[in-house]
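The complex is shown incomplete by one protein chain, all other protein chains being positioned as in the whole.
Here the chain labels run A and B in written order, and each chain numbers its own residues starting at 1.
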Amino acid sequence: MIAPIVPQSWYLPSKPHKFCPGCGHGIVLKALGEAIDELKIQDQAIFGCDIGCSLLSWDFFACDSTQTHHGRTTPVMVGIKRSRPELITIGYMGDGGGYSIGSQHLLNAAVRNEKVTLILVNNTNYGMTGGQMAPTTLPGQKTETSPYGRDPEVTGYPMMGPEFLAAVTADSAYIARGTVSKYKQLKKYIRSALKNQMEGKGFSFVEVLSTCPTNWRTNACQTWNFLEDEMEKQFPVGELKNPLGKGDK
Amino acid sequence: MLRIIGEPKKSFVTGNETAAWACLAAGADMMFGYPITPQNEIMHYWTRLAPKYRRGFLQTEDELSAGFTVCGSVQSGKKAFTATAGPGNVLMQEPFGMAEAMRLPLLAIIQQRGGPSSGTVVYSQQEVTLTTFGGNGEGMRIVYSTATHQEIYDYIIKGFNTAWKYRFPVFILGDGYQAKMREPLEMYDPEDKGIEMIKPFPLIGLEGHIGAGREPQHLCNIYSLEEELYEVVMKVAAEYESIKDIIVEYDEKNCDDADIIVVSHGVVSRAADDAVKILRAQGIKAGYFRPITLRPYPHKQLRAAIAKSGAKKLLIAESAYGQLDKLTKQEIFGETVKIENLFMPGVGIIDYDIINKVKSVL
Partner (left out) sequence: MESYIHWEVFSFSQKITNRIVEAYIGEYASGKSEMAINRALELKNQGRQVTLVDLDTVEPFYTLRILKKDLEQMGIDVISFAREDAFGLGETGAMLNPRARWALMHEGDIILDIGYGVQGAKTLNLVEGAYESPDLLIVAVINGTRPMTDSLEKTKEYLIDLGRVDAVVLNTHLGDKSTPEIIIEGNNVIQVAARELGIPIAYLAIDENLRDAVPAAENDIPTKYIKRYMPGAIW
């Protein structure tokens, strides 16, 4: 049997991983793994994960890692970075952990320009607990706690995280939104988010539009359509802030 | 009140659903909550049923918010409730503290899961200390520890009345197994059992014009002077003491003459009940004592059971590392009976676990 080529920073004993078939997490973690390899930071990297599907990544990397509490990955990474600035802290969370219970920490870390790198995977629902509504659930989208479809009159419109963070951060912050449907671009954004921390510039954040066919109950075609058509319409992909300049390849 | 169930009927349900239906039948107006296993189905069912009965719901950004939104709702005069577990219960201690301080009749359903921290999503009895004495207060709360779906239903209906009559926060302490188990249940509208639901009343947003008929309401939970606080705490404590005998509930069997009494609560008491029956059939004089209210704890009744039974030992059995044990010991301070323990934190206890332990200590 031929083993697939995987990043060196991936931890082989925990493979194959347990993410659902069709889940976008695998793609994000591959881009992150390749970025860690290319930037040669495997020894300095600290990987923190949240509760929810991101929890399945706790032993994903051959890097020092810690699982935290739901929504508390950001402050734990801040604590580590403030104590040991030479470490490269990478916080990994979902839309619930980042924009819901973790939103106050995200906001404050952003305002303080904490030199951490946060990757937030947005799949418009709380996947691990069975598909409840999330801050990024689209209007009209059915979830277990919006069984008749999300009504923006009652629960507001989807959270625009990178836009919100771009508005409150200093110029030295890096803010971007990528998608698992554009891998090269996603990896570029993750590399920039890591470099921004490595160069000591500031707060670095990448939201990634991702798929959850299990809770969306979609087949492959429907999954991709939802990601590329519906989600990208609501959540524009691109770099909102890049202090590293356009020259970074 | 609008009837929800109609004729009392028997249904096959899970514990979480039971909680949602009971809150509906009890006339709850609002639920605020946040996803956490194993209580999510309470929200799933409430969100499906609420619109049909014009009740409200909001999934908040976290448990802190869920607890505080319930406090606000209750202050405005609506019957509000929430449900949570584990780390969510930890977070909610802040708003529960405010409810204790400001005498807010909130109701919370706690489905215990493994602890500490994220523990397991499955089951435990490790939130006893937290639910009875959590927060930075003196435990001025009422806690019902249920063991069957019928009790979840009955005690939620009773719980809303207890909360609104005496103005202490009320907790229905279940666990992940009760949340998910399937059992028959008789659902009913309270009036079919002669139960009158107490109408909620606002503490703010009162009727009438300020200055011309009514005063503005100023509520607080902070005081300037130590003496002020002393007065407040002592007054609340006195009120709590005065209702203890009315609220307290327990169950005991075979305690007229026993060598050892098995003390347990919640779902473990079902195993204890079976264990005691089997032990008796084998000629071993075991007794069964189950506190139903953990706050206030039926200590007088336990002391009486120890006295009349002549028991030399108690066996405290719990799916935790000593939370019921600690609570019991503090409540029956002075008793000289020897106390044995069966601690199985986060793990279910079956009748044979208890039987074997009883035999090993007698």
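For this structure, a couple of remarks:
What we mean here is this: a contact is a pair of C-beta atoms (placed from the backbone, for glycine too) under 8 Å apart; a residue touches a chain by one contact, two chains touch by 3 or more.
Every value quoted in this text rests on a predicted model; they were computed, and no experiment measured them.
Of the residues in subunit B, those that touch the hidden partner chain are 9-14, 17, 21, 37-38, 41, 44, 48, 118, 120-122, 176-177, 180-184, 187, 348, 350. Looking at subunit A, the residues touching the absent chain are 16, 18, 20-22, 51-53, 55-56, 67, 127-131, 142-144, 147, 213-215, 217-220, 222.
Methods note: only the chains that are shown with their structure count from here on.
Subunit A and subunit B have centres, each the mean of its CA atoms, that are 38 Å apart.
In the complex of the two chains, the subunit B residues touching subunit A come out as 34-37, 40, 43-44, 47-48, 51, 57-59, 61-63, 87, 117-118.
Those residues of subunit A lying in contact with subunit B across their complex are 51, 67, 69-71, 96, 100-101, 103, 126, 129-130, 132-133, 135, 144-148, 155.
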